[in-house]
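Yeah, one chain of the complex is gone here, protein chain that is, but the others are all in their spots.
Chain IDs A and B follow the sequence of writing; residue 1 opens each chain.
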Amino acid sequence: MANRVCIIGGGVAGMQVALVLNTLGISSLLVEKSATLGGRVPLLSKTFPFFNDDGFNDGKEFTDALERDLRSAPLSEVRLNTMVTDVEGDFPNFTIRLSDGSSVQAGSIVVATGFTPFDPTSLKEYGYGDYANVITATELEWMLNPRGPTGGKLLRRSDGKPAQKLAIVFCVGSRNRRIGAPFCSRICCSYSTKQASTVMERSPHTLVVCFYMDVRTYDRGFEEMYSLAQERGVKYIRGRVSRCKQLPDGSILVRAENTLLSRPFSGEFDLVSLSTGMRPCEHADELSRLLGIARGPDGFFLCREWFRHPHDATRDGVFLAGCATGMKPIRNCMIDGAAVAARVAAVLRDTASLPFPRNRVTTNLVQPIPQTFSISSERNMYDSSSFPKGETHGHHNS
Amino acid sequence: MAVAATIPLGTIKEIPENDFFLTPSCILGVFNPGSEVLIGRIYDLLGLRWRAAGDRAESQCTCCTGFSSHGEVISIESTLLVAARIWSIAAELGIENITTACVTSYAIHNECLEMYKHEPGLDERVDRWLLQACGRRLHFPKHVVHASDILYRYRDVLAEKFQHRLVERRTGQPLRVVDHVGCHYAKVFPEKSVGGAEGCDVLAAMIRAWGGQTVDYPERRHCCGMGFRQCAIRPNRGYTMACVLKKLESMEPWKPDLILTNCPGCNVFLDKEQWAILQMTGKEYDIPTLSYTELAGLLLGWDPYDVVGIQSHTVPVEPLLDKIGIPFDPSKQWFSETSGA
Partner (left out) sequence: MKTKQSTKAGAPASFVSNNGDDLKSVSSQTLVDAYEKLRDQSEPSNGSRTYPKLCVLHGTAFEREKDRREVREWASRCPAEMQKWYEEARHQSCLWWLKNHLVAKRALSSCIACGVCTSQCPAAQYYGEYNPRAIVDAVLSEDEDQLVALLKSDLLWYCGQCGSCKPMCPRENNLMGLISSLRFLAQLKGYHLYSVRGRQQYAMRHLCGGNLWNRACTLYFRNPVAANHPDFGPRYAQYHSQAECQMVRVGASPDRPGQFGGRKLPPETLTEFRSCVAGGGTLALWNQLEKSASEDAEKKGLSIDEYHDRVNHEG
């Protein structure tokens, strides 16, 4: 039996798995496809809800600390610029082939591949990609980061002038059945509030308006972050933005309804930031096939049991940590990492006693979500020889 | 596996290349008859095989009742039957592809098709009713597209045949053209339009292919305000006027040379309300409005009055013809005698 654990993905969750495994005396190989560790966290100008959580002033300080710990952990090995190309065998003897040509033996595999932010180019009503001053939350974050391209200053992308009026649009790419994303991405309300609050703190005369449908700042400390943002002067308007159009001077006209006052809202902004929802990691499809594990209708990996085995993937010996199962804040990724490490340790210690639930896949997310229809341009849907019934479940490539 | 999107990204609309049944438009027949006849002329020019109501036997084709349906004076089942009757006529002629002259028709046919997908047993009921009503059977068409989809598909072929381009003759600058796509083309079934609701490209692509440049302005996707019962009943018409005014005010800073439409209703109101707006606000927008077939006809060098029928427009189109360099004889506009009725 191979005692080692292969961790796919070097974000904060993957690093935490390796660190905790190390404390439990288990060796691991962490495989990361890019040249750096930390995932998307190093981009962050601030973490939330406390803005200098644990004394780290930005995302990179935190991931640097994790990386230092990891490098000094004797039982963990890290390989950067490396991807998994094939997986053979079964628990507890997986043979994993890597893109550097080598192959390794592992007793278990942990998938900690994270997420991808939704690309709003396809949602033409927001004008992303057409108008310079419409940006994504990721781009805003990097702009606010002193390490970033503007040294932390909020500037209009069209002409480099300071942006005095910022609109933040919630729920872009989420909570939208029409585009096949009926789910909520959970942390966008919170990270948007963090961004808005940061802007107001730095320049109190900026107009920052958040256009929301709900404010889901749900976790410990988040509601307090929300009130602080409001006290700093961030405006919240309850209404889904229907359209952003560019005016002759490059400013963006934003339209929504202020639903609490039942009044139309129309305003010009220097910058519009789209708080995009989350999608599964780029190679989720491939990984799912390589590893033989199932994904839910939202595209994120499925667990075996919702309550008792939330980190078991649908194949013996494969586990899931971090945003690979859905968006969550950094803290929860860290908690996940520790929980998975404990689970893996238990499983490796006692492989003979069938530690995996049999014939169980969480059915919670697998129920088809009623939808209107799926388009098939290949065949004639209206073949008169068989009158079609309403379809409830269609599949297209994600 | 992910949840199927109603509008999967990257869907390319399938537009058939030949063999069409062309259905007529109520509004075009009333206000811009040339625009409708031009569809047939352009199909002929492109060498396409098509049928409509070409001879007495075929003038079986009736209106689709779309306007009445959205004016709520006809039941949905009646509309389903009328649409089914039209499909059966097309089927008799052996044609599977329907092109509509009107955008509301386009949405109505598609709405009917959609209903069969979601309502179990509807097909059997309609088939039975159709048989009782007029001895015909329910037969689904393979494609229902709008006539502007066909011109979109063949826009480059047409461009080669043009004698003129959407270019200012003196300066060589591309003309600035507002593309106003009918709401019922792009919004009711966005996945069935070229480019979706917000990024609808059916007219913009024609404009680019024919030498012009498009104009993006804040109210670009705003409805023209035709509104069915809002324009039909006089006291409601303020709504229509307000919508037209809103669009004109919004597009004005970009100084457009032309408004291009693919919907019969839009072609009427964006043009004709400009006169009322002039009276009420004193501002003369003077932006000529043409349908895609009217524009194609003009660029092909066909006679502006005898073939295209620009005299049916309220805002004079002649200044645009001058800009492009299309010759015309203004004395040909009107007849000396009036029709007796």
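Simple rule for what comes next: a residue touches a chain if its C-beta (ideal position, glycine included) is under 8 Å from a C-beta of that chain, and two chains touch if they have at least 3 such contacts.
These numbers were taken from a predicted model, which means no experiment stands behind them.
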Of A:Gly89, A:Gly129, A:Pro149 or A:Pro264, the residue that touches the missing chain is A:Pro264
Would you indicate which residue among B:Leu93, B:Val157 or B:Ala242 is in contact with the undisplayed chain? B:Ala242
Which residue of B:Lys13, B:His70, B:Arg165 or B:Lys323 touches the chain not shown here: B:His70
Please pick, from B:Arg170, B:Arg234 or B:Lys255, the residue that touches the omitted chain in the full complex. B:Arg234
Contact with the hidden chain only, please: which chain B residues? 6, 24-31, 33-34, 36-37, 40-41, 52-54, 56, 58-60, 62-63, 65-82, 84-85, 101, 107, 115, 118-119, 122, 129-130, 132-134, 136, 183-184, 186-188, 190, 196-198, 221-223, 225-230, 232-239, 241-243, 246, 272-273, 275-276, 305-309, 311-314, 316, 334-335, 337-341
For chain A, which residues reach the chain that was dropped from this view? 125, 171, 175-178, 213-214, 238-243, 255-259, 262, 264-265, 370-372
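The criterion applied here is as follows: only the chains that are shown with their structure count from here on.
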CA centre of chain A versus CA centre of chain B: separation in Å? 44
Can you list the chain A residues touching chain B in their complex? 122-125, 130, 177-182, 243, 245-248, 253, 295, 297-299, 369, 371-375, 377, 380-384, 387-391, 393-398
In their complex, what parts of chain B are in touch with chain A? 1-9, 11-12, 14, 113-114, 116-120, 123-124, 138-142, 191, 195-199, 216-221, 253-254
